[in-house]
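My questions all concern the structure below.
All protein chains but one are shown in place.
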């Protein structure tokens, strides 16, 4: 069982909204809308993706990482390393 | 005429690819794929959106801002202020 | 003459405050303060550096780039390319 299963519908809903925002960007380009307005909209999509990531990461820490640590053994180290690498990719992107 | 018209097809193509990546994220969630793999994919989408923005902004500076400056008058100040605000939103998102 | 000369004192003041914040971080580490509090303080320093960059970039666009564009010729292209590359570094860092 993956950690985010119970909020699966909420995650899917957020991703569908983001997909709708990306289609909105396509319409803006097709209609030759002003660059600055398009850039504002891209910033909104980026923020929505960030919130999605931060939610998923928080849930991952609360479940996978905490469970591995509670179980003891080397698995916790692996989970923390994976999480740290994912955080570094988020911070640097 | 807006500044990005000549590259309109290229911009639309990039946005369609980003839309496909967001649909890919939905499939990953539906299939209960591993959180960390989903996070890696979100970082890729964020980077693609950033490249799109940076391309659009570069074109905006080379055309709108440079043309307003070449024409003289107050319009250049307005264009620079708008561009600076858009850059601040990109940097902070 | 460089573009930021008139605000030189204001820029130096901001950088001295940032230097003080970095020394504050050293004291926090020396005193074994809590990681999370140190991370909060690092985020504040990063934001202060971002504001410094955005101010400098805005001034660069309003002066160097606008002047090169007003003068006509190839110099405006060079200035825009340089500015776009600096913006990309800021967005990606």
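The chains carry the letters A, B and C, assigned in the order they are written, with residues numbered from 1 in each.
Heads up, the rule we're going with is that a contact is a pair of C-beta atoms (placed from the backbone, for glycine too) under 8 Å apart; a residue touches a chain by one contact, two chains touch by 3 or more.
Note that the coordinates shown come from a computational prediction; the quantities given were computed from them, not determined experimentally.
Asks: Considering the whole complex rather than only what is displayed, give the residues of chain C touching the chain that is not shown.
Replies: The missing chain touches chain C at positions 1-5, 8, 11-12, 15-16, 18-19, 22-23, 25-26, 29-30, 32-36, 38-40, 42-43, 45-47, 49-50, 52-53, 56-57, 59-60, 64, 82-83, 85-86, 89-90, 93.
Asks: Can you list where chain A touches the absent chain?
Replies: Residues of chain A in touch with the missing chain: 50, 53-54, 57-58, 61-62, 65-67, 69-70, 72, 76-77, 80-81, 83-84, 87-88, 90-92.
In this text, only the chains that are shown with their structure count from here on.
Asks: Centre to centre, by mean C-alpha position, how many angstrom separate chain A and chain C?
Replies: 28
Asks: State, to the nearest whole Å, the distance from the C-alpha centre of chain B to the C-alpha centre of chain C.
Replies: 22
Asks: Which chain C residues touch at least two other chains?
Replies: If we look for residues of chain C contacting two or more partner chains, we find 92.
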